[in-house]
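All protein chains of the complex are present and in place, except for one that has been dropped.
We call the chains A and B, going by the order they appear; numbering starts again at 1 in every chain.
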Amino acid sequence: MAATPLLDIKGLSVEFRTRNGVVRAIENVNLELAKGEVLGIVGESGSGKSVTAFTVIGLLDGAGAPVAGSAKYDGIGVTDADETTMRDLRGREIAMIFQNPRAALNPIRPVGRQIEDVLLRHGLATHETARSRAIEMLKKVKIVEPELRYGSYPFELSGGMCQRVMIAIALACNPRLLIADEPTTGLDVTTQKATMDLVRDLTQDRKMAVVLITHDLGMAATYCNRIVVMEKGNVVETAPVATLFTAPQHPYTKKLIAASPGPNSTLDDLTLKSPSSSSPTVRLAASAKSPKSDKTGSRNILEVFNLVREFPVQQAVNGHWTWFNSSHDKKVFRAVDDISFNLKRGESLGLVGESGCGKSTTSSIITRLMDPTSGDVIFDGKNITALPARNFSRRPERSQIQMVFQDATDSLNPRHSAYDSISEPLKRLLGYRDERLIEKKVEVLAERVGLPQALLRRFPHQLSGGQKARVGIARAIAVDPKLLILDEPTSALDVSVQAVVLQLLDRLKHELGMSYIFVSHDLNVVRLMCERVVVMNRGKIVEQGNVNDVLRNPADPYTKALIAAIPNFEAKTSNPAPPLSMPTQSDLV
Amino acid sequence: MTRISDAMQKKIKHFRYIMVQNPVTIFAFSLFGLIVFLAVFGPWITPYDPLATNATNTLKPPNWDHLFGTDHLGRDVFSRVIAATRLDLGIAVSAVALSFFIGSALGCSAGFWGGWTDRIVGRFSDTIMAFPLFVLAMGIVAAMGNTVANIIYATAIINLPFYARVARAETSIRRNAGYVFSARLCGSSDIRILATQVFPNILPPMMVQISLNMGWAILNAAGLSFIGLGVRPPDAEWGIMVAEGANYIISGEWWLAIFPGAALMLAVFCFNLLGDGLRDLVDPLRRT
Partner (left out) sequence: MHSSKLIQVGRRLAQALPSVFGVIVISFILTRALPGDPAVYFAGDMADKESIEQVRQALGLDRSWIEQFLIYMSNLANGDWGVSLSTGRPVTEELLARLPASLELTLIGLTLAVAIAVPLGVLAATRPDSWVDHICRLLVTAGVSLPTFFTGLFLVYIFYYLLGWAPSPLGRLDILYLSPPQVTGLYTVDSLIAGDRETFVASLAQLILPATTLALFALAPIARMTRASMLGALSSDFIRTARANGLSGRVILSTYAFRNAALPVLTTLGMVFSFLLGANVLVEKVFSWPGIGSFAIEALVASDYAAVQGFVLAMALLFVCVNLTIDVILTITDPRVALDD
């Protein structure tokens, strides 16, 4: 009745030998994949989803080994097969694509040759036919001018194109199973959609089975038939897509679904309020200070006028090399191209765009870490760009504009404890000298951001991602700033941690009466946190306005494309008809 | 106060952990201890006066009276080898200290501020590196005069580019780190940021560089004295002892050259092992 599944994993456990002893990466994993089916493996960091995939293709790191259970590909056991068998399977039957596509390609070999290598290895082409077959594959992955691109090197291609090349290499020998390990991480939202659509089209054509590993629930919902949810090395739930999102069983699944912002969720929805929820309780500040009046009146706290920022670009003049670089014919790159917007007191403004749009440059200029080429920034009535950035640190305004950084690991000095990092602005900007006073203030701040006191003496490498984010926030609010710039503060965090941090940020804004500029590429998050939004593309503002208006009725084509590219699951689950890729019983026989 | 002892405790625990993993590092540390001890107390513990000659007792092979034998002037080789520790180590430490301080100051400035500072330091460093370094040292000592002080200066000069380069590379990696921006947001001046935020983070790789460099500095100094520069007879120094012994090795009197040479080798070997061990100790990736 039931045909042999293409991939059959039973009770698989994998252990790693580490300096701290033996670690169980995955425990008792059961998984089945039918021919032509698309299975999503979803989980946060440390869930073991990648380890499972690497075990199937036999590429576990030397320190790891399967210790229990079995994994069978088409009846062949892959956990105990010898290297020759595995090498024959890889590329020919089982293929894999990875994240960070540019790093995953040989940097000094033309991409066309890399496709050829695989074709020649598995005997699907001869030396004479290899080149044309490779160009054919490039065409199939929709790379324009494939004959030309055959000789390109990875550094000459964009991230999206590199991923297409990797797909071409993986599918060149027509495997029956494709494993995609977070293939869109690091790519722009619009490129993500294009890449995943390509994968779907190509694999559907060839009736390929796909295992899609991702942390993005929306993506899993859009492209998969069934989903396996993993947490800390265990499979907690397996279900078809429709069932999983309409009737999740396991509490972790529920938590994950709640934490993933969709087009209709609110900030409160992000965390489950049931008593069994494991998210730390967020205590209201017991401070006697009256909440600052957040009159979001007509008074603007920030006004940006015609901001421009140019960067010089080195160029050879017509291929001639000159001894001294002449100033004429020097090109410039406009990272920020004449933008203007306002921010009201107590308001949250979202600054949205893909990489290279100029949002980070804009936020650097507003925080006065960088000087604009021209244009003005008026903060609370004073022109802060009149002074060069160098001298801004001595102005009183310095303590009123602060920033929360994206990568908490990078923004905390590895040699300073959490206490040191939080107390630094108190000492430098407010001139605190009394050690006891500083200690008290830091403790109050830690409590405010929900950081346990015991962690204050720890160093960054001893803190989790969420804890580091809290330290960064505590440091930013230490001097009671009026304006807080948040540069993608949660994009490096797991979804469930992000949920908690976003709620914290919202609460702090109301308690302390701050105004936010929230820089992000994630429109869903911006919708939750902000009242108004500014959409940027290539240094220009393409659209701005009330966030709900912009998201429901985008005017600009770029905004429309951005919104269309966001994968979400609410739209899918409301649509009961299964997509074409869903296998029917007849396919499985 | 608890803060300090907490951090200290962790350091000690980590130190012990690395030691246990690496018996070789323990060996290197003990050897290092021995060398420092000899350098400090050497002159007091030698059985004979390193400079005392004895015409009746020349070229005697190792025996119980003279563990390393006697040289062509009847001096006790063992005492001379021990006494030489102080001189060789002294030269190396002075040279390395000099080039570390100047080199890292230059490199940090170049890495942090870039622009013209970077270009000038780069040019300066490149010009020195354009010479085969030992040859340059020869030239410098020839130009400045044949003294021990000039050996130190010459060795310091040829080592400068290494420190400048490492300091520059490590600083420029970190100058755009989030915590540097954060310190700017706190209103810290550039100098303060460089000193309190950046420098403590580049110190570990610099320390590894120092240790590896010490070995090279000793070899350099010995090489220069081997060809007759710097140290003059009758001073006891490993390089010059090998040079004096070279003539006798062909006729079979090996102990004049082999013992100081072996001591030289052991000292350099010790510093190289130490450098590798230090790298393990301070590399944050290896921490628990």
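Definition applied: a contact is a pair of C-beta atoms (placed from the backbone, for glycine too) under 8 Å apart; a residue touches a chain by one contact, two chains touch by 3 or more.
This is a predicted model, so every value here is computed, not measured.
**Q** Could you run through the displayed chains and say which ones the absent chain touches?
**A** When the entire complex is considered, the left-out chain reaches A, B.
**Q** Among B:222, B:236 or B:278, which residue is in touch with the absent chain?
**A** Only one listed residue reaches the unshown chain, and that is B:222.
**Q** Touch as defined at the start, partner being the missing chain; which of A:103, A:332 or A:437 qualifies?
**A** Touches the omitted chain: A:103.
**Q** Considering the whole complex, not just the chains shown, which residues of subunit B touch the missing one?
**A** 123, 126-136, 138-140, 142-145, 215-216, 219, 222-223, 226-229, 239, 242-243, 245-246, 249-252, 254, 257-258, 261-262, 264-265, 268-269, 272-273, 276
**Q** Could you please point out the subunit A residues that touch the chain left off the display?
**A** For subunit A, the residues touching the absent chain are 57, 59, 87-92, 95-96, 98, 100, 103-109, 117-118, 121-122, 153, 155, 166, 169-170, 314, 316, 319, 321, 323.
Definition applied: only the chains that are shown with their structure count from here on.
**Q** Could you work out how far the Cα centre of subunit A sits from that of subunit B, in whole Å?
**A** Taking the mean C-alpha position of each chain, the two centres sit 47 Å apart.
**Q** Which part of subunit A faces subunit B closely enough to touch in the complex?
**A** Listed in rising order, the residues are 19-20, 367, 369, 393-394, 398-399, 401-403, 405-408, 410-417, 419, 421, 424-425, 428-429, 457, 461, 475.
**Q** Spell out the part of subunit B that touches subunit A in their complex, as residue ranges.
**A** It comes out as residues 2-3, 6-7, 177-179, 181-189, 197, 200-201, 284, 286-288.
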